[in-house]
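Every protein chain but one is kept in place in this view of the complex.
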Amino acid sequence: MGSSNNMALVAGAGAGLGQSLLARFEAAGMHPVGLGRTRPADPVGMFHEIDLSDEAEVADRIGNLIALHGPPRIVVHNTAELVIAPFAETALADFERTWTSMVQTLVVLAQSVLQPMVRGGGGTLVVSGATASLRGGARFSAFASAKFALRGLTQSLAREYQPLGVHVAHVILDGIIDTERSRNLHSLDPSKMMKPEEIAEAYWQLAQQPGSAWTHELDLRPASEGF
Amino acid sequence: MGSSNNMALVAGAGAGLGQSLLARFEAAGMHPVGLGRTRPADPVGMFHEIDLSDEAEVADRIGNLIALHGPPRIVVHNTAELVIAPFAETALADFERTWTSMVQTLVVLAQSVLQPMVRGGGGTLVVSGATASLRGGARFSAFASAKFALRGLTQSLAREYQPLGVHVAHVILDGIIDTERSRNLHSLDPSKMMKPEEIAEAYWQLAQQPGSAWTHELDLRPASEGF
Amino acid sequence: MGSSNNMALVAGAGAGLGQSLLARFEAAGMHPVGLGRTRPADPVGMFHEIDLSDEAEVADRIGNLIALHGPPRIVVHNTAELVIAPFAETALADFERTWTSMVQTLVVLAQSVLQPMVRGGGGTLVVSGATASLRGGARFSAFASAKFALRGLTQSLAREYQPLGVHVAHVILDGIIDTERSRNLHSLDPSKMMKPEEIAEAYWQLAQQPGSAWTHELDLRPASEGF
Partner (left out) sequence: MGSSNNMALVAGAGAGLGQSLLARFEAAGMHPVGLGRTRPADPVGMFHEIDLSDEAEVADRIGNLIALHGPPRIVVHNTAELVIAPFAETALADFERTWTSMVQTLVVLAQSVLQPMVRGGGGTLVVSGATASLRGGARFSAFASAKFALRGLTQSLAREYQPLGVHVAHVILDGIIDTERSRNLHSLDPSKMMKPEEIAEAYWQLAQQPGSAWTHELDLRPASEGF
């Protein structure tokens, strides 16, 4: 039996926000565990390569982690699958892929962690949203439909699980996250991008909120971002 | 060649709202065509039994209808797949089924009709939403996530296709529709239910809006409904 | 006693939308009555010059109209007071003026008409909103705060009066209305402006909605308007 009941699980723990979350949780003395498709170079804490949309694999892996460490105190859903294209050039497969990667993964993750968290006395589940969680923009039909779905699902989970002691929060990330990948993709001045470690701090603060004042939804954006 | 450019297509044309829509469109001189899983007893106009989530079948069937009648003037997406259960009793298959029945069907339908409508000079696409399009309630995780997705997708379609002349609208049906089925399911006084023919009138009026004053979203509820 | 129970009252009945509403209602056989600060050239139906924010004057005038014609079937609140300026250049008096002109006028109007409408068997109250009802943009602090207030008030009236039989609706006008004044103010191509008579049609349709399918809120914008 390892450290009891201080596991922090990040599903979608790639380079960028995922790793910054794990670093923040580790700095606070949590036991950081990352899950994802691709092992980042030099991951924080343990990393499990896993297909997060695979129900059996996720149930098995998380079941093992819980058996070992107890139910997680913090769980973050942070998978991403961006598609930007006119609807006429967006295939049904693109819609399926965004849904599987972002919605199915939360269904499967929540099935594995929520009941153990209830039995373990609570904890926090944070779900990463985006500008497209609130606005279906042109060229975002696949991505926005999945991000909207994720928001509806997260609300529903909050309404079921908060009275049982699990805090469920949805964060609207309204800006470009500063990563090596986004610096290559976007011409945006990096000083106008969101720093992963500053976002991670906000997630950490959510997980610290005491039970009389829980946030279900907040937005985060750079000072310079129009909205 | 049949009546040109006055086809009104209802996807999800079961007994209840679907048939009332077709009746309203027929009364206005449109050529009503219903699509759906199950042929209702005594359908209004033509009815095609079809799996609306089957991309190839829908493309083929609608392609034939357009070849025969020209692009539709009105298209309604009205498929429904209700799941009400605690999250812990909702299977991944329930999430897949609500998504396939309500989101995939709109992707496939829109792929088949929007470009022909643009080329044909416009028209109106109306999508049926629900209370759960705006609010992820407890016990509605699967249904709300699909209805949220549908709303995000519809917004995206509006932003892409309205500048090209196709009006895209989303209707929040915030109440129980009065059908034989809902009378059996709910103990609600039928006088507090929404009449399908009165909803159909609102859809018809949306399709009549001139280009300087298009509605993208409206809600409909009984006078007696709290909200 | 004049025509019984078919009065249509427009508060804020200036040239543009106000007069188009009265024309639409008259065309449908209603008895049109306009109220406002300034008599337009050649008004439709009766026009009363009145300070719509003056509680006593409004109570008196509308009391007389109801004594003469019975309670109105349709009431529209359509007063406008636009202020666009940086917050640092917006005086407290600007906030007071937008509030008095748009919110106080609805309070006073609703106080005069709602109870008589309930006793008279119902009717419809429609309130004109704007883009700024949903979004507090830069340079719109005074205008947006008043339009937000109007929306909150209208929602509250709907929740109190719809169960009593009075339909209360809020219309988001998301575009520039095509009037002589707006053609002078804006460089926008008039083909991209909203036609007052097309907006008026939407208001009329709201007033026709049967009790099982009432809309509380809808948006209207030109096909060409980004949103």
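In order of appearance the chains are A, B and C, and numbering begins at 1 in each one.
The rule is short, and it goes like this: a contact is a pair of C-beta atoms (placed from the backbone, for glycine too) under 8 Å apart; a residue touches a chain by one contact, two chains touch by 3 or more.
Please read all numbers here as calculations on a predicted model, not as lab measurements.
K.L.:
By the document's own contact criterion, which visible chains does the hidden chain reach in the full complex?
P.N.:
Its contacts among the visible chains are A, C.
K.L.:
Out of A:27, A:185 or A:218, which is the one that touches the chain we can't see?
P.N.:
From the options A:27, A:185 or A:218, the contact with the absent chain belongs to A:218.
K.L.:
Given the full complex, what residues of chain A touch the hidden partner chain?
P.N.:
Counting over the whole complex, chain A touches the hidden chain at residues 158-159, 162-163, 165, 167, 175, 178, 193-195, 198-199, 201-202, 205, 209-224, 226-227.
K.L.:
At which residues does chain C meet the chain that is not included here?
P.N.:
55, 86-88, 92, 95-96, 99, 103-104, 107-108, 110-111, 114-115, 132, 135-141, 144-161
Keep this in mind: only the chains that are shown with their structure count from here on.
K.L.:
Only C-alpha atoms count here: how many degrees separate chain A from chain B in terms of the superposing rotation, rounded to the nearest 5?
P.N.:
So the copies are related by a turn of 180 degrees.
K.L.:
Call it same or different for chain B and chain C: same when shared residue numbers make up over half of all numbers used at their interface.
P.N.:
On the two sides of the chain C and chain B interface, the residue numbers are mostly the same, over half being shared.
K.L.:
Specify the chain most distant from chain C by Cα centroid.
P.N.:
A
K.L.:
Using mean CA coordinates as chain centres, what's the gap between chain A and chain C in Å?
P.N.:
Chain centres of chain A and chain C, defined by C-alpha means, are spaced 45 Å apart.
K.L.:
Can you compute the centre-to-centre distance for chain B and chain C, using the mean CA position of each chain? Integer Å is fine.
P.N.:
31
K.L.:
For chain C, give me the residues that contact two or more of the other chains.
P.N.:
In chain C, no residue touches two or more other chains.
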